[in-house]
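One structure is given below, represented as structure tokens, and several questions about it will come after.
Only a single protein chain was left out; the remaining protein chains are all shown in position.
On to chain A.
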Amino acid sequence: MRAGRGGDPAATVPEAEFRSYYGQPVLKPPVWHEPHMPVYLYLGGLSGASSVVAAVARFSGHDRLALAARMTAFAGAGLGSGFLIAELGRPERFLNMLRVFKVTSPMSVGSWTLAVHGGLTAAGAASAVTGLLPLAGDAAVMASALTGPVMATYTGVLLADTAVPAWHAARREMPFLFAGSALASAGAAGMLTTPRAEAAPARVAAALGAVMETTAAAIIERRLGLEGEPYLRGRAGLLMKASRALTLGGGLLATVAGRSRTLTAMSGLAITAGALCTRFGMLAAGKASALDPKYTVVPQRDRAAGRRLAVVPDQEGGSDTP
């Protein structure tokens, strides 16, 4: 039975019929480890969005928030680079990432972006800490507002540009999911590191980011049908549910967090935990999606069947097989 798949995940959908080689996966699951990869994805997004916050805050005279965001952007990029290098099978060869530049490789684009972004945020932070070259420091922060949005979104392309069905099928929403989560994370970090009286824009960022992330995740779960199933099941399903509860709860709290230190802490920590759950959930869903041959075979069979239906009426002899 192939009808009725997709749509409401709660509906009792008949299991898709398919054949396989003893139920073994067709694909290799992503080899990336926990916590390295998901934590890097979080820190990279945090750093990217924070650098934009730092630049706009500096422009608009929110100096205390600008300083906090500037330091967060540097810390995120620095720590994130550490996690990324530790994830490599041969960490001592991390500089090989900068041997070539390839737009066909989101990993290459990301490595170069991280290298430039890391340098800029380090310069900005160094200037702020030492008080030296303030103009150069500000210029670095402004420049990092250009690399930051790439940092916060390329990770969506990184995951989607694979054969993993749950990731590739979510290629439209994925960059928005990561951008929203990064914005929420940066807002949360801003709330936690800036006096409440000066953190109003950070609270708005936290709430806005939470809405964006939750919306993107909801669209993924609804639009994808069978390929989106791994986001709803098993460990990935639990993580994605936890992420939604924490992110939405934290985002709601952010709107009233200006009232007390406790509310601020609760909101900021909930959003941060939610952003981490999202990253761990995405990796878990990707692995589950690659390991079950159903998600590879059934959509490909459907695609091939659809193409045959579309082709046959136009061809006299029906010679659709090569």
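In this text, a residue touches a chain if its C-beta (ideal position, glycine included) is under 8 Å from a C-beta of that chain, and two chains touch if they have at least 3 such contacts; residues count from 1.
Note that contacts and distances are computed from a predicted model.
Name of the non-displayed chain as stated in its UniProt record, restricted to "ABC transporter permease", "SigE family RNA polymerase sigma factor", "NADH-quinone oxidoreductase subunit M" or "Ferredoxin": "Ferredoxin".
Summary of contacts with the chain left out: across A:Leu46, A:Met97, A:Leu192 or A:Ala288, the touching residue is A:Met97.
Considering the full assembly, A:Pro293 is the residue among A:Gly44, A:Gly228 or A:Pro293 that touches the omitted chain. Contact with the omitted chain, checked across A:Ala125, A:Ala205, A:Met240 or A:Leu253, is made by A:Ala205.
Within the entire complex, the positions of chain A that touch the omitted partner chain are 18-22, 24-32, 49, 52-53, 56-57, 60-62, 87-91, 93-94, 96-97, 99-100, 102-108, 111, 145, 149-150, 152-154, 156-158, 160-164, 167-168, 171-172, 174-176, 178-179, 182-183, 187, 200-202, 204-205, 208-209, 212, 286, 290, 293, 296-297, 300-301, 303-304, 321-322.
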